[in-house]
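Removed: one protein chain of the complex. Kept in place: all other protein chains.
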Amino acid sequence: MNTPWTPDEMMTVAAARLLWDRCVCFVGIGLPSAAANLARLLHAPRIVLIYESGTVGTRPEVLPLSIGDGELADTATAVVSIPEVFAYWLQGGRIDVGFLGAAQIDRFGNLNSTVIGDYARPRTRLPGSGGAPEIAAHARQTFIVMKQTPRAFVPQLDFCTSAGFLAGGGLRARSSAKGEGPQVVVTDLGLLRPNPATEELEVVALYQGVSADEAVRATGWPLRVAATVDAIPPPSDQELHTLRDLHARTAAAHGRPVHVPY
Amino acid sequence: MNTPWTPDEMMTVAAARLLWDRCVCFVGIGLPSAAANLARLLHAPRIVLIYESGTVGTRPEVLPLSIGDGELADTATAVVSIPEVFAYWLQGGRIDVGFLGAAQIDRFGNLNSTVIGDYARPRTRLPGSGGAPEIAAHARQTFIVMKQTPRAFVPQLDFCTSAGFLAGGGLRARSSAKGEGPQVVVTDLGLLRPNPATEELEVVALYQGVSADEAVRATGWPLRVAATVDAIPPPSDQELHTLRDLHARTAAAHGRPVHVPY
Amino acid sequence: MALMTLADAVATFVRDGQTIAMEGFTHLIPFAAAHEIIRQGRTDLHLVRMTPDLIYDQMIGAGCARALTFSWGGNPGVGSLHRLRDAVERGWPRPLEIVEHSHAGMAAAYVAGASGLPFGLLRGYIDTDLGRVNPQVKAVTCPYTGESLATVPALRPDVTIIHAQQADGAGNVLLRGIAGVQKEAAMAARALIVTVEEVVGRLDAPLNAVVLPGWLISAIACVPGGAYPSYAQGYYARDNAFYLVWDDVSREREPFGRWMKAHVLGTPDHAAFLRSVGVISTRDASGVSA
Partner (left out) sequence: MALMTLADAVATFVRDGQTIAMEGFTHLIPFAAAHEIIRQGRTDLHLVRMTPDLIYDQMIGAGCARALTFSWGGNPGVGSLHRLRDAVERGWPRPLEIVEHSHAGMAAAYVAGASGLPFGLLRGYIDTDLGRVNPQVKAVTCPYTGESLATVPALRPDVTIIHAQQADGAGNVLLRGIAGVQKEAAMAARALIVTVEEVVGRLDAPLNAVVLPGWLISAIACVPGGAYPSYAQGYYARDNAFYLVWDDVSREREPFGRWMKAHVLGTPDHAAFLRSVGVISTRDASGVSA
């Protein structure tokens, strides 16, 4: 009998399960970082984590709060420059999986992390692209992690920050992007994957106690549901304990007061 | 009263005298390397020596026999990659003086270090360009060091490996090369400099006991002689002793047998 | 290079209207230098930085900037940069022209600047709106394959300012840990100011360490804690609590103004700033791990 878990915990566990041993993973901060490190602590001990700060093959004891925490450098196989990590490692085609998140996603997995409203007169100015446009283009696969709401899963993006399957139907394959694009979207309800023919995202798996109807209602376009929808097993005790230990270690480490030699 | 000296020693001393303190110098192997280090040991203690092996600000105790001797790395301020030394340091415009040598030079300081005869069917295949074409283009000034003979100082190059003043008369200034081109040629007879108007090389200084006529006879084109020709003072005792100590240290260091842990 | 106070370095090299790059990718962010620029009232600056972070949120809110070139403008691990948003969304304290890139594009632009090339080349901005809203992003055709590649104009800041761990007597600077884009920003600039944690007799620099020779550097200022609230590997850790608190401090204009007046404008130098925000001092650097 499992202890209860939060939606974030379920999402993190679901994302971690998608990663395999020796997978080379370009990781961002937050849930993807937690998922990738959880995978490393469980079934993927030799997973290779690369953060865009230039830390290659890092094995942090605690989760970084910033993309460039000292912990990432201390535990890395190599620390390289920012130009190198984007040129030799990402654009050079060394990345198997790149994680992406965004404020808006459309049915073809195109993402907006730049602006809500008009770019010149924004209603809400978002942080912007960072590494996303090139991660979306060059990683062999991208995994998207987002909470599913009608405001985030929209029929039309306000701005396209990084390209998924464009308008679908094989358009991306004819573009100059080398990567295969978004292969899965991990939400707080379940998993979406592109339909092999149309490349439109559809529900392929749901968490325990979540109905396909909930997923459809949480989506701003008429979300398609795959012929067969898998039931995603809840977090195991081991998954949950490992994740909570990781978060506890992280909170303890980052709670320490900072001493500066001045 | 000086001890007698060799032509190589006179050339090395003459080249060393042309360098100034804090000058950033892109150095090749052989006589230029000896001259630059002699200058560092005499009047230019803060001269910056950069070898194309990526050793920046190196201060070798003994002269390197190869462009990438360990001594250069051990005594460098920084060791950078080959792509970096050519992109950030040379092309980036950080070099004051670049030394060049060649098998052939013409009256406008264009150089051939590639081939004697036809490129496709060479009479003598020379080592080739190495860094020369871009040193000639990007260093603020280039200093050329060559023994003066009619076979080397030719009316027409067999091959242009690196550009001097092209056909003279300001052509180079209108080219895309940023550097100012060859400012002096140090030979075993004296110094040649480009005429300010025509950019054609002319004799401006001669070593003790060398006549302008000798210099003309040693040149394959009708060499012009400047209105006033300076007499170059012979090596001082200090110059000669410092240079000979440097060569003695070098011979001793490189004479040691190599032990390999196999 | 010349060893001088940070106040003198800023007064000597930073002018109103210039293009200024202050780099440091979450590590070694030159906060002390930014505060000194704010104190000296520099304005009309074109600020360049991949991740504006709190350092540019403060400068933008203080009215130093007319333009911003950047690639990711958030509070890392926290959320929005409220002063940046206020400037972009509502033009306060003044309108801010933005030139927006991706990280890869901006890195390529710095590399081009450091390399004396007029532009950088990348497989970037593919099928995105970024290339549409940033007219600087153009394309060239590969002379071998015929494919189209993105280009970005070289970044050549008037002044680049970075923070590092150590300088030696000759002004050679050692940078340890995450090096970000600092070497490129440093070598692309017309003038270079470096603040360091300490000046030492001999750099603690193994072969292949990241070292900038003193002759590249216009001015060096010794400013212990100069990267706080970011961190300096081997000297002190990132103050994550400060980044969280900043979300509240910066959310509204008045509290932000009071905070800047009390802690930046109201302090003479960085040591006073650190004391004013209650940073615990330790004179024993060796006891601190970053």
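By letter and in written order, the chains are A, B and C; residue numbering begins at 1 in each of them.
Following the convention adopted for this analysis, a contact is a pair of C-beta atoms (placed from the backbone, for glycine too) under 8 Å apart; a residue touches a chain by one contact, two chains touch by 3 or more.
Quantities reported herein were computed from a predicted structural model and do not represent experimental measurements.
Contact with the undisplayed chain is limited, among A:42, A:56, A:115 or A:215, to A:56.
Contact with the chain not shown here comes from a single listed residue; of C:42, C:85, C:103 or C:123, that residue is C:123. The residue touching the chain not shown here, chosen from C:2, C:139 or C:262, is C:139. Residues 116-119, 121-123, 138-145, 147, 149, 151, 153, 176-177, 179, 206-210, 233 are the ones on subunit C that touch the missing chain. Where subunit A meets the missing chain, the touching residues are 22, 24, 48, 56-57, 73-74, 77-79, 87-88, 91-94, 138, 178.
Within the complete assembly, residues 29-30, 52-55, 64-70, 72-73, 79, 81-83, 86-87, 90-91, 114, 119, 122-134, 137-138, 159-163, 166, 172, 175-178, 254, 256-262 of subunit B touch the chain that is not shown.
FYI, only the chains that are shown with their structure count from here on.
Innermost chain of the displayed assembly, by C-alpha centre distance to the whole-protein C-alpha centre, is C.
Note: centroid distance subunit A to subunit C, computed from Cα atoms, is 27 Å. With centres taken as mean Cα positions, subunit B sits 56 Å from subunit A. Here the spacing of subunit B and subunit C, counted between their Cα centres, is 41 Å.
Within subunit A, not a single residue touches two or more of the remaining chains.
Contacts with at least two other chains are made by residues 111, 183-184 of subunit C.
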